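Structure first, commentary second.
Every protein chain of the complex appears in place save one, which is left out.
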Amino acid sequence: MIAEQKPLTYKDYSTPVHINWCPACGDFGIVTAIQKALAKLQIPPHRVAMFSGIGCSGKTPHYINAYGFHTLHGRVVPNASGGRLANRDLTVIAVGGDGDGYGIGSGYFVNAGRRNLNFTYLVFDNGVYGLTKGQAAPTLARGMKTKSMPEPAIQDSLNPIALAIGSGYTFVARGYALDQSGDVLANLIAEAIQHEGSSFVDILQTCPTYNDLMTVKWFNEKPQGNSRLYQLTEEGYEGVVKDVSNPDEIIAKKAQAVGKSYEWGDRVPLGIFYQARLRTYEEELEGRLPNYGTAPLIDWDVAHRDVSKLLGALR
Amino acid sequence: MIAEQKPLTYKDYSTPVHINWCPACGDFGIVTAIQKALAKLQIPPHRVAMFSGIGCSGKTPHYINAYGFHTLHGRVVPNASGGRLANRDLTVIAVGGDGDGYGIGSGYFVNAGRRNLNFTYLVFDNGVYGLTKGQAAPTLARGMKTKSMPEPAIQDSLNPIALAIGSGYTFVARGYALDQSGDVLANLIAEAIQHEGSSFVDILQTCPTYNDLMTVKWFNEKPQGNSRLYQLTEEGYEGVVKDVSNPDEIIAKKAQAVGKSYEWGDRVPLGIFYQARLRTYEEELEGRLPNYGTAPLIDWDVAHRDVSKLLGALR
Amino acid sequence: MHKGDLTWLIGGPQGGGIDTSGLVFARYANRCGLRVFSNIEYHSNIMGEHSYYRVRIASKDRHSILDQVNVVVALDEETLIGDPHADFTSFKGHLQELVPSGVAVYDSAGKFKPSEATRSDITLLGVPLMDLLKEALRGIGREGDANRLRIMTNTIALGASVFAMGGDIELFAQVYRDDFKGARAELGEMNALAANAGYEYAAQQLGGRSPFDMKAIEAAVSNGHATGPSLLIRGMHACAFGKLKAGLHIQTYYPISPATDESVYLEANQRDQNLLVVQCEDEIASIQMAVGAANAGARSSTSTSGPGFALMVEGIGYASLTEVPGPVVFLWQRGGPSTGLPTRQDQGDLRFALHPAQGDFPHILVAPADPQQIFDDSFEAFNWADRYQMPVVVLVDKYLSTQSASLDELKMENLVIDRGSRYRSNGRANGAGDEYLRFAFTENGVSPRSFPGEEGGIFWSTSDEHDPRGHITEDAENRILMMEKRMGKLDLAASEIPGGRKISVYGPADADVTLVGWGSVKGSVLDAIELLAEEDGVRASFVQIRLLKPFPVEEVTAALSNAKRLILVENNYTGQLGGLVREMTGIHIPQKVLKYDGRPFSEEELVEGLRKALATGDARVHVSHLSA
Partner (left out) sequence: MHKGDLTWLIGGPQGGGIDTSGLVFARYANRCGLRVFSNIEYHSNIMGEHSYYRVRIASKDRHSILDQVNVVVALDEETLIGDPHADFTSFKGHLQELVPSGVAVYDSAGKFKPSEATRSDITLLGVPLMDLLKEALRGIGREGDANRLRIMTNTIALGASVFAMGGDIELFAQVYRDDFKGARAELGEMNALAANAGYEYAAQQLGGRSPFDMKAIEAAVSNGHATGPSLLIRGMHACAFGKLKAGLHIQTYYPISPATDESVYLEANQRDQNLLVVQCEDEIASIQMAVGAANAGARSSTSTSGPGFALMVEGIGYASLTEVPGPVVFLWQRGGPSTGLPTRQDQGDLRFALHPAQGDFPHILVAPADPQQIFDDSFEAFNWADRYQMPVVVLVDKYLSTQSASLDELKMENLVIDRGSRYRSNGRANGAGDEYLRFAFTENGVSPRSFPGEEGGIFWSTSDEHDPRGHITEDAENRILMMEKRMGKLDLAASEIPGGRKISVYGPADADVTLVGWGSVKGSVLDAIELLAEEDGVRASFVQIRLLKPFPVEEVTAALSNAKRLILVENNYTGQLGGLVREMTGIHIPQKVLKYDGRPFSEEELVEGLRKALATGDARVHVSHLSA
């Protein structure tokens, strides 16, 4: 242990592993943003557990210097939840693709919202199944046809923000993988991590290889003079619930978020759609298990249990 | 074939099978309502295919005179979808519990919304897992404790209406299993069946055995003088999209529905939260498969395919 | 049949208190010092379908149920004569199961009319339950509560049955008094009163003579049992105790029969026992959450039955490939396939549990056969998971979960928790010279693991094939080494797990016939062996195969290869263990006795099946006495 420790920089969260994403993939921007967010919060790498699903996006943990669990397709959320339940001293971040999270994993996406466990879930939303060669993912809108698809999509896109609200996430936001300043996404992720409760960020991510519709160029366009991507705050939108004891405010903010979430096309809002500091699952657990508030589950003394009372009841 | 056929009555849709639900279970009301809805629409029993999940609710098809498929826990929606895809002349109705549909089946619930296949999905929402003895189901709110639970629920309830909107259902409604007039639910179900596209009705259902919170008495109460259950139309609420070519109207109606869906407690709205006649999956398929519009898939001549052109391409 | 044993049975509609009443009687008998074996049958239904609870009592430990009934308490007509209006049903009521001079206690104000009985060699003891209840309550000025307390008509009927069994009504009433304490003591007294009323009524109707004599059995209970009341323990209790003692941190589950009981029992005690029990949204979430927790350093487990296990298979393959220490998965079998018979008995999941995912991968599969073994294996399963870094599946079933048997003590000595090989960085940061490789190739294939949160212990893990660092690689040589590393741990486990945990052999070494089986058939087999010896002079032994993967090839070969004659006993359709034994040892078991009607083997059924197999030499004998 060194007495004086240098502050951590984003480079402290990188690994020497060869990154095998396509050149210019939007995922690069997200990895950097995660690293910057962790540096911003000065969370030591060994206190971070990254979980991922399967897809291009699923490879993320290998590129971040932190405990890394690259799980199964669609199963990142319950894995991350288990990790967090076992050790609430860990900063738990789950990442995965839009197919992984909103398609095969949508049941877990939905049910984690209700649980309000304190973890952060970042979905890399590129509109396609990247790793399986560009089929339409759930966020690709009806009628859209990327260069990788033989025919246009015939299903509606689903709305991740609305879904997250309906599921009960207490931090619901949207980011963009390649923001020019470079720190907007990092800051948003940092806020998500700091939020106590289930945080969800849908991150618009370019896939230059398969998605030729939502390209960097498209995102950077200014239809009718306004930049397509804008921050909700620019419009004075306020998604944070001020008084969580007031159900009316909660409902109003949720409805506002859903309404706003359908804005798409010429104007695409980024930032926090909704946030409320409600009791977390961990806090609720303390009501059942007083120890839960004092030490991580894995450190409890469970090796010397006395079951004689239980046995006695069976006589 | 008799020249003059008597109109079908709801009794034509009943079976002699012994119903093994608990006395006074709300499910009885739903079965009757389904039978009445079918009679109202005069759909011959053999043109109806009922699909169900597993749970008390899952037993429904056995009590209805129609093709009946009692599938797996959480898997009713894809089964019903497969049946409908294979034969679009069938009226396909899926039923299941709230655990079945919003818990284990939530991924399929969500993804069926986007597909907008023309079928009807009725969820029997009793707040508990009935058949496994009364554990909390996803719609049971945080802090609630039914008599069957050892401790109060520590997760938020999910909001089926908001979720359905976010998923893309084009008919989203709520009913009550035991309405006094007896026909309100039947009419709602008939509307859902008639709607072209994916119809979803969350049906508030009493479970007298395990749920002692949402009882008939509770539903029938008039807190502050107003009946708890009321029809959205009573308040002049209009959920139907008039001009489906106008995205603004669609978005406004969706946001309205989500906002309204959080109303709960003293006032619980029933009826159609949202409806829009968008292109169905079947109609979209006609673009890919011209035959799809003319005859049910199972009647296509597929037994004499010529693959010589395909073989030729391999030489 | 073991002569001298008595069976008491209560039947009626679900939701009518069958399980409570059955358990009261079983506990009463157990407290008398009798050796009790009891079990419940019920439908996948909440209210109304026929359910029944059998209590067998004997002077010695018994491990199976009997078909024959001495006293039946019928809470409805169906219990006596079946449902004559039902489609496609073979159940004709429990009256048929009564021994000659057996007694049927029923509500004389109910639907059943004595004329419906087709037997005259039994005693139909109609009891005016409500009248007696009212009368009893009148004595304490509570007649007006009779309707509210109508459930206590059950107690009246039980009281009557105690007389028929030749039991002691005071000791019986004491069970209620013990159950209702403090504020609820009055209920205990009222039940005692009701029991007495039923008893008196029966005494009067039967002319003061009980046809059966429980007390005689009581007197015959041999010494050697622990002093004080025995445990009356179910398999699911033993499992829960094993887990608690093993230092389980987290149990995840999704409700499903017949596994829920275990999780609910743990849940009810989580506060006192410092355990986290999480009800998940489904079984996929249950196992994945358990894997996530195990990766984070927790001892984790989950419990389910066939339909849930079918959703867990990807998790098992994943945990195995990534060398997660666990989770321990309890698979409480029920009647399959598919949803099947959710509340009934079957041993049909062996083959599925043996290879429950794609690819070649290691996991441990063990099938304990009685409460003590269940305790031992659930305890040890966590050590295996930690030591060999692989998931462990414990294969049990509905019958084991619900059967309650008298047991002097659950042995819990010398329990040693072994968390396996753990890496500690001692403050060194990752990459600082001695780089930590989570999946390092080691001599025995086990690589020390670090717990997330440990500085310097950072690692990666992936469901893709990976290098020692835990990063994806598709390299051929690494692949070979990793396959050998993982599969090699199975050989390690096979070499370290003691023989006594692998198989158990019962009966004489030079038996005329050797029965082979696994899991819950053990109880019926042991009872049958005893009977065959006594009644037929057949000297039979039994080889219970307990560890199923890694398969104890040598032990099984040694136990079976010198057998004079082999017969397989399984509670499933195909005789799955027989195939496994042949695959692994080449030994063909030429005869099978099977039962696949969704119920466990009764003693009579198995004895009949074995007799038939012995007499005919038939390759396949199946039995069923077709009870409800």
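We call the chains A, B and C, going by the order they appear; numbering starts again at 1 in every chain.
One rule holds for everything that comes next: a contact is a pair of C-beta atoms (placed from the backbone, for glycine too) under 8 Å apart; a residue touches a chain by one contact, two chains touch by 3 or more.
Because the structure is a prediction, the values reported are computed rather than measured.
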Neighbouring shown chains of the undisplayed chain, as defined at the top: A, B, C
Given C:297, C:326, C:342 or C:552, the one touching the chain that is not displayed: C:342
Hidden partner chain, touching residue among C:21, C:378 or C:627: C:627
Candidate in contact with the missing chain, chosen from B:81, B:211, B:261 or B:280: B:81
Hidden partner interface residues of chain A, rising order: 18, 20-23, 54, 56, 72-74, 103-104, 106, 129-133, 135-136, 138, 150, 209
For chain C, the residues touching the chain missing from this view: 43-44, 49, 87-91, 305-307, 309-311, 313-314, 317-318, 320-322, 333, 335-344, 346, 348-349, 351-352, 354-361, 462-465, 467-469, 471-480, 483, 487, 572-574, 576, 579-580, 582-584, 586, 588, 596-599, 622, 624, 626-628
Residues of chain B in contact with the chain not shown: 1, 17, 44-47, 49, 51, 54, 59, 61-62, 65-72, 75, 78-87, 89-90, 107-108, 111, 285, 288-289, 291-292, 296-298, 300-303, 305, 307, 309-311, 314-315
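Keep in mind that, in the parts below, only the chains that are shown with their structure count from here on.
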Most contacted chain pair (by C-beta pair count): A-C
Distance between chain centroids, defined by C-alpha means - chain B, chain C (Å): 38
Rounded Å distance, chain A centre to chain C centre (Cα mean): 42
Chain centre separation in whole Å, for chain B relative to chain A (CA means): 31
Chain B, residues touching no fewer than two other chains: 103-104, 106, 138
Touching two or more other chains - residues of chain C: 281-282
